[in-house]
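Please read the structure below before turning to the comments.
Here the complex is missing a single protein chain, while all its other protein chains stay put.
To keep things simple, chains are lettered A, B and C as they appear, and every chain counts its residues starting from 1.
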Amino acid sequence: MLDKIGIAKRIAQELQDGWYVNLGIGIPTLIANYIPKGISVEFQSENGILGMGPFPFEGEEDADMINAGKQTITAMPGASIFDSATSFAMIRGQHIQLTVLGAMEVSDNGDIANWKIPGRMVKGMGGAMDLVASADNIIVAMMHTNKKGKSKLLKSCTLPLTGVQCIKKVVTNLAVLDITPDGFKLIERAPGVTVEDIKNATEGRLIIEGDIPEMKI
Amino acid sequence: MLDKIGIAKRIAQELQDGWYVNLGIGIPTLIANYIPKGISVEFQSENGILGMGPFPFEGEEDADMINAGKQTITAMPGASIFDSATSFAMIRGQHIQLTVLGAMEVSDNGDIANWKIPGRMVKGMGGAMDLVASADNIIVAMMHTNKKGKSKLLKSCTLPLTGVQCIKKVVTNLAVLDITPDGFKLIERAPGVTVEDIKNATEGRLIIEGDIPEMKI
Amino acid sequence: MNKIVSGAQEAIRGIESGMTLMLGGFGLCGIPENCISALVESGVTELTCISNNAGVDDFGLGLLLQKRQIKKMISSYVGENDEFERQMLSGELEVDLIPQGSLAARCQAGGSGIPAFYTPAGFGTEVAEGKEVRYFNGKPHLLEHALTADFAIVKAWKGDRYGNLLFKGTARNFNPLMAMAGTITIAEVEELVEPGELDPNTIHTPGIFIQRIFQGKDYEKRIEQKTVRPKA
Partner (left out) sequence: MNKIVSGAQEAIRGIESGMTLMLGGFGLCGIPENCISALVESGVTELTCISNNAGVDDFGLGLLLQKRQIKKMISSYVGENDEFERQMLSGELEVDLIPQGSLAARCQAGGSGIPAFYTPAGFGTEVAEGKEVRYFNGKPHLLEHALTADFAIVKAWKGDRYGNLLFKGTARNFNPLMAMAGTITIAEVEELVEPGELDPNTIHTPGIFIQRIFQGKDYEKRIEQKTVRPKA
């Protein structure tokens, strides 16, 4: 089974040289720490920066330099800064090659719910609805089950949706799954996880074809 | 009767302190030479500059600094340069207080035709359709009659339209006229021009109320 | 042209209870601190505030929430803020949540004379309720309308008396978009400079969009999530 860092490491393997990437808050943010050697990617943050670098050194943080998670950041050489309309032009115009975000639920037709739980304080969707409605290549990074042990990979989402039929791939603590017209297609197992474990933790339609390899992290 | 410079001088009297102004090619361009003393206005050119200054001195012209008429220009202190989408955002968003442009025909309900003569080479509307559809305050600067002596102030335009019900005021070599729901309302006569002269040169509905003063140029 | 006013108090003159305001900023980054303070002092109420976020309990728009001066928030993400939550759950505060990219585009459209446009964001979600759906290239889109405001209030780094503005870093965010969309737009800047000091070629907001400008003071520029790495 993977921990959050394991999930981030596995998704980092999907990165390709020259890609522009938008990472959501939470597990996705960790991916920046595991970029494969020899490739160059640029990170976008939807408040308005491309070419985000690492966090600043203590004492060098600048209140005017933050990411979409409101964290203090730095800019790499080659970075650019722009207004939020231009930022979402990049997103909506499909200039970003990969978007990774967290989710509360994903359905086997690619719907995602990650912004609202009825009865609880609603904080808002931020940029998530724009990201999922626009991106060609969206990976969800999340735990396979919730804190009560219930599957988050469902036949259909129970929570209010963030976007419909938009998710292409899910990477969880248990598995890598592609979303196909016929449901979740199991691609890889996490180390030490059996196909049976994944079946038990997946409520939505699950396609298992042939031997399912174990991830290499 | 006014010449082109006279028309420009008369329209210049309409300028108010703090206004942003877009001047079309031809007579309108001349207005910049006759800004009333003590007021400050800024000229916009729709290719993408605000704060246009006078033409450059010989030898100082810069191929990268032109106006919408493709003439070499200079920038005043306080000028700004932007792309053409931002430029038309200013126009469409009604941030420009006055637009002055030439016309082939104006009708008594405020329609304007100034871009196309059937059977002749069509050069295009450039920014004229955006300007007339958007601006709140549009003055047409033109001769009252065409080269054949026919009125250019008509009941309805005969040429393909540039915009409908958009012109507020016309300043010609003969008169200043406001466009009202009831037609052209005569406001001022050009020096030496009689109301009768204006009647004879105006095909559209003409409203004459009380004494019509002579322009002060 | 001289758009300089003496300070925040003069800048907000004309803002009345019941009006709609746009306020620039993302989180606490690039927010018009001086004008927010002046609004608190002014006591105007029943405001509709269009702002990507709603501040924190004791800073930014949170200050106006504390005084119950806001009737409605139009935002993409809120609730770093207990008082906000309390007012929302009790029904004292109306909240209209809008996808962030749509919010940005709607402000820009409002300033650009584009009354409406189609965007894919929100299709199939509750954001789509009551909105026209239309397919382009086989993909569903929602019709979204422009947003404008009686007053837009933005914060810039540098500005001149023509109203030309330069923002710093990611404090740019929504500021240039909202600057376009106010019937009256107020800019507070960290530094007023002489006309010509800002390179015309790299001005972010041309002065035409700004009606009032002043040099603010005592900027706190609070950091919401300080994140650092250890020195090597």
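As a convention for this text, a residue touches a chain if its C-beta (ideal position, glycine included) is under 8 Å from a C-beta of that chain, and two chains touch if they have at least 3 such contacts.
From a predicted model like this one, the values you see are computed outputs, not experimental measurements.
Undergrad: Considering the entire complex, write down the shown chains that touch the omitted one.
TA: For the complete complex, the undisplayed chain touches A, B, C.
Undergrad: With respect to the chain omitted from the figure, which of A:23, A:90, A:113 or A:215 is a touching residue?
TA: If we include the chain that is not displayed, A:90 is the one touching it.
Undergrad: Out of B:8, B:65, B:141 or B:198, point to the residue that touches the absent chain in the complete complex.
TA: Final answer for the missing-chain contact: B:65.
Undergrad: Hey, which of B:1, B:32 or B:133 is the one touching the hidden chain?
TA: B:133
Undergrad: Considering the entire assembly, which residues of subunit B contact the chain that has been omitted?
TA: Residue positions of subunit B that touch the missing chain: 45-49, 54-73, 75, 81-85, 87-88, 91-92, 111, 121-130, 133-134, 160-165.
Undergrad: Write the list of subunit A residues that the hidden chain touches.
TA: Residues 18, 20, 40, 42, 44, 49-51, 75, 77-82, 86, 88-96, 134 of subunit A touch the chain absent from view.
Undergrad: What residues on subunit C make contact with the chain left out of this view?
TA: Residues of subunit C in contact with the hidden chain: 105, 109, 112-120, 134, 136-137, 139, 141, 145, 166-169, 199, 201-202.
By definition in this document, only the chains that are shown with their structure count from here on.
Undergrad: Pick one for the touching-chains graph, please: line, ring, star, complete, other.
TA: line
Undergrad: Compute per-chain Cα centres, compare each with the mean of all protein Cα atoms, and return the closest chain.
TA: C
Undergrad: Could you grab the centroid distance between subunit A and subunit B? Build each centroid from C-alpha atoms only and quote it in angstrom.
TA: 55
Undergrad: So how far apart, in whole Å, are subunit B and subunit C when each is placed at the average of its C-alpha atoms?
TA: Spacing between the chain centres: roughly 36 Å.
Undergrad: What positions in subunit C touch 2 or more of the other chains?
TA: Counting only residues that touch two or more other chains, subunit C contributes 108.
Undergrad: Could you list the positions in subunit B whose residues touch two or more of the other chains?
TA: There are none in subunit B.
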